[in-house]
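All protein chains but one are shown in place.
Moving on, here comes chain A:
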Amino acid sequence: MADLKLVNIKKIYDKNVVSVQDFNLEIRDKEFLVLVGPSGCGKTTTLRMIAGLEEITEGDLFIGDKRVNDVPPKDRDIAMVFQNYALYPHMNVYNNMAFGLKLRKFKKDEIKKRVDNATKILGLEDLLSRKPKALSGGQRQRVALGRAIVRDAEVFLMDEPLSNLDAKLRVQMRAEIQKLHSRLQTTTIYVTHDQTEAMTMATRLVVMKDGLIQQVGAPKEVYDKPNNIFVGGFIGSPAMNFLNGKLEEDYFVMEATRVRVPEGKMKSLREQGYAGKTIVLGIRPEDVLEGPVVNDSPDTKIRASIEVSELMGAEIVLYSKVNNQDFVARVDSSCNVVAGETIDFAFNLEKAHFFDEESELRINTN
């Protein structure tokens, strides 16, 4: 077990393409850290630099107390799980797992002990003599996990390990990886572009964009207090709504409609000099209210014309336009509006966020 330290890590590919810039992060022992962001944000590059598969252009990487920038992957004491499993197609399950141990000159009975242990954890006992091509996607990914487990490495690196699986299996494997982590307590760095995976698995998550860290924090913290518009929009599904408007007196004003900003928030906004200025209001679809409650809160009522409604089962997601800006609401499925109708929504503005229009940073109003 070990903690990791990334200090001013930078990755510049030839032709001056900057992939990761000035990455600073301490990863604690036993942590399940998730790097999340849209494609091309540098999360996989960061992971590959930690693995040693990609050279670090600038900065220092420490595993434990040792600077490992120039240490080859095999000596970094890491194990990696790849998106496409990367199993050895000509070896059976047992040999796939044992390969790394054989290379490290482990004794035969020790190898057998470790592989047996891993197969028991992963429920692969009956498949040991099968070749990868005779396995299903989920089984293959389990073998790939097994290959990491038997190594008993300090750090597990996982590069979108679930994105090749179908939706149902993905949820199942997600839970299995979490169980595995709580059982083995190995420091894990997990890369994904799926915010649901990030939210559900991470002890801490790192949101990245364009090679820069946008926010680091526990999932709840990132969800409740997104640093900026990007994080607010990326974490949470469906994504947060952003409405442009002006702060006038006690109201947030958009063209024809206005909503009343709660006193405490307004006070803090005024103190920070946003009175009379254009700002961005961020409200999550789940904080949009509908039904009788709307009439009780006339101050935050807005009218929306529904364009699409998607029934999810317990909930219904309504896509609409408010003052020509896209607006999504997630309400109880008892609400039966159909596309083309108009409906009144209310906001739970206590849960709303305000963002500076220019810097896109969140304005602290608590």
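Observations on the model:
Keep in mind that, in the parts below, a residue touches a chain if its C-beta (ideal position, glycine included) is under 8 Å from a C-beta of that chain, and two chains touch if they have at least 3 such contacts; residues count from 1.
The working rule: contacts and distances are computed from a predicted model.
Per its UniProt entry, the chain excluded from the display bears the name "Lactose/L-arabinose transport system permease protein", taken from "Anion-transporting ATPase", "Lactose/L-arabinose transport system permease protein", "Response regulator transcription factor" or "TldD/PmbA family protein".
Residue A:Arg147 is the one among A:Lys11, A:Arg147 or A:Arg330 that touches the chain not shown. Which of A:Val20, A:Leu35, A:Leu61 or A:Ile78 touches the hidden chain is settled by the complete complex: it is A:Ile78. For the chain missing from the display, the contacting residue among A:His90, A:Arg303 or A:Lys351 is A:His90, taking the whole complex into account.
Counting the whole complex, the residues of chain A in touch with the unshown chain are 51-53, 72-74, 78-80, 82-84, 86-90, 99-100, 103-104, 147, 151.
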